[in-house]
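The complex appears here without one of its protein chains, the remainder shown in place.
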Amino acid sequence: MYDVTIIGGGIIGTAIARELSRYKLNTILVDKENDVANGTTKANSAIVHAGYDAKVGTLKAKTNVAGNAMFDTLCKELGVPFKRIGSLVVAFSEEEMVTLKELYEQGKINGVPNLEIIQQEDVRKIEPNLSKEIIGALYAPSAGIVGPWELAIALAENAVENGVEIRLNTEVTAIEKNQEGFLVTTDEGHFQTKYIINCGGLFADRINNMVNTPSFKILPNRGEYNLFDKSVGNYVNSVVFQTPTKHGKGVLVLPTVHGNLLIGPTAEAVDEPRAVETTIGGLKYLKEKAQKVVPNFPFSTVITSFAGLRAKVATNDFIIEESKESKGFINVAAIDSPGLSAAPAIGKMVVEMLKEIAGNFQGKEDFNPNRRPVINFMELSNEEKAAMIEKDPRYGRIICRCEEITEGEIVDIINRKAGATNLDAVKRRARAGAGRCQGGFCGPRVMEILARELNVDITEVVKDSKSSYLLTGPTKSSKHQEDSDQLVAVSQDK
Amino acid sequence: MMKTSMVCIACPLGCKMEVETITNGNTRYIVTGNKCPRGEKYGVKEMTNPTRMVTSTVKIKNAHLSRLPVRTSDAIPKDKIFECMKELEAVQLDGPIKVGDVIIKNLLGLEIDVIATRSM
Partner (left out) sequence: MEKYDIVVIGGGPAGLAAAIEAKENGASNILIIERDRELGGILQQCIHNGFGLHVFKEELTGPEYAERFICELKKQGIRYKLDTMVLDITEDKKVMAINTVDGLIEIEAKAIVLAMGCRERTRGAINIPGTRAAGIFTAGTAQRFINMEGYMVGKNVLILGSGDIGLIMARRMTLEGARVHGVVEIMPYSGGLTRNIVQCLEDYQIPLYLSHTIIDIKGRDRIEEVIIAQVDENRRPIDGTEESFKCDTLLLSVGLIPENELSKSAGIKIDPITGGPIVNESMETSVEGIFACGNVVHVHDLVDWVTEESRKAGKNASAYVQDRLIREKKPISTSAGKGVRYIVPQKIRLENVEKNLDLMLRVDNVYHRAKLVVKDNDKIIKVIKKNHLAPGEMESITLNLEDLERVVGKEITVALQQEEV
């Protein structure tokens, strides 16, 4: 019997799980995927928005500004890369400058600190590589960039360190209301829980509809991105938006916390909640749109492209409320942009809601907000490096050449709570394979380490999902082996 | 008289050759376009008994890798390649092995051996 069941291990589910781990509660988080942070959380713009964009009075406005302010402490506690680099919304015409003024006013009401409208020459001082046609910008120094999956993984890990249980590869197939709360049926068996928090992301409507009358419909909206080599990572210094028009927000250009450059996203309504493929049209669109802002950018430095889905709804605001039909069932749905920025605030908010429903919970005296420190070997001093290798020689072996990630770091992230069990999970946690060769050299080595640490055969190591196998079996062991008994013994001259 | 065009594979140069088959009395072949005698030999062979070198691996234990690379000591008839692969599949070696060691003697009765291409 669980007190709280969180369905979905994205940034929202993990933020809530970590917040709940402060209390004496029996909490479980279930996710259908082979890792946490494996949906929208792993493919988005990785921005901590300032909060001028959301309409005044909305949940988005409220949680964005509040969430943004929590990032410094949170990321410090969890050892997650976060940089408050500021954002610019650039304008190419007087008409767009009017829009900027509106955003400025909206931001002020929302409580965004230190917003400023700046002129051409100041834009150029901050961003010398932008188009000369830009006449001004809205500058929001509180905006930042973060590693979104790193944050969700760290939240999950810290939640587990504080007693939360996580079950992956567990898809909720039915929910039944009963006396004690809910009976949750998954493809891995049933369990009983008092409360449910639905953080099902693109599948949140389906989860809701298992026990409630449909009250919202998730409209998946695809965004494609291009990621560029670190050699162009400092092409811009801040998050650069185009002025939103009635045709959309336009694509943005920004550095990532690891020093790459990111351009995206597109915006396209799709039918399928899993349609994360990239398209020829989408990738072409990105280039065309980005060239308006960075006309001389070397697009040939692209190292990968990817797509993510936003879980939109028609009402265009977050849904964070207890179901009117099912007491103790809280929907945290429709968390599209600025969901990442709002996540820490949403975590707090949902716990408060749960307290209202369940009465006050008892806090844990031994709650530890600090995740076991993460090792970034290459960021250590030479003395520290030498000491580290002395203690564990595996820190002296570079596995990923492009990002310079050692075997010691990879072993560490496999053996952590909510640790990596597959190739992409290693990439998300330790960046091995995230560089310019995209795992061409280190892939086989990482698979070898995964197999050794998890004590499985290397053919069982997968890329991502349970069925995303990489190897089909050993060579020299095909079907003809059964009828090969007529073969003679081998002569071997030494 | 019949002309067959082919690309010589005797070395990476890839000469474009023509082989003329002359069938009055004894069948003879005239090779043109080759830059060396190996090309001529290849051209005639391709018309009479096309052969290929086979390079592959065999299973090995007590070595730092689990496969040892091998090759045939000479080219074998093209139609025997898959039979050769079947023979290789049955091999299980124990290290150490030295480059040039004979792994299969007289492969398929062809009087050609399979030899190790590295020490391990």
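We call the chains A and B, going by the order they appear; numbering starts again at 1 in every chain.
The working rule: a contact is a pair of C-beta atoms (placed from the backbone, for glycine too) under 8 Å apart; a residue touches a chain by one contact, two chains touch by 3 or more.
Remember, it's a predicted structure, so these values are computed and weren't measured experimentally.
Peer 1: Given the contact definition stated above, which residue among A:K324, A:R397 or A:R452 touches the chain not shown here?
Peer 2: Answering carefully, the residue with contact to the hidden chain is A:R397.
Peer 1: Pick out which of A:R22, A:R206, A:K348 or A:K476 touches the chain that's been left out of the picture.
Peer 2: The one listed residue touching the chain not shown is A:K476.
Peer 1: Spell out, residue by residue, where the missing chain touches chain A.
Peer 2: Where chain A meets the chain not shown: residues 226-227, 274, 276-280, 282-283, 302-306, 382, 385-386, 389-390, 393-394, 396-398, 401-402, 404, 436-438, 440-441, 443-444, 458-459, 462-476, 478-479.
Peer 1: For review purposes, identify every residue of chain B that touches the missing chain, sorted by number.
Peer 2: 6-9, 11-14, 16, 52-57, 59, 64-67, 69, 71, 78, 81-82, 85, 99, 117-119
Just so we're on the same page, only the chains that are shown with their structure count from here on.
Peer 1: Please work out the Cα centroid separation of chain A and chain B, and write it as a whole number of Å.
Peer 2: Those two chain centres are 53 Å apart.
Peer 1: Which part of chain B faces chain A closely enough to touch in the complex?
Peer 2: Spelled out, the residues of chain B in touch with chain A are 57-59, 66-67, 86-93, 98, 101-105.
Peer 1: For a test of understanding, state which residues of chain A touch chain B in their complex under the given definition.
Peer 2: These residues of chain A touch chain B: 474-478, 480-481, 484, 487, 490-494.
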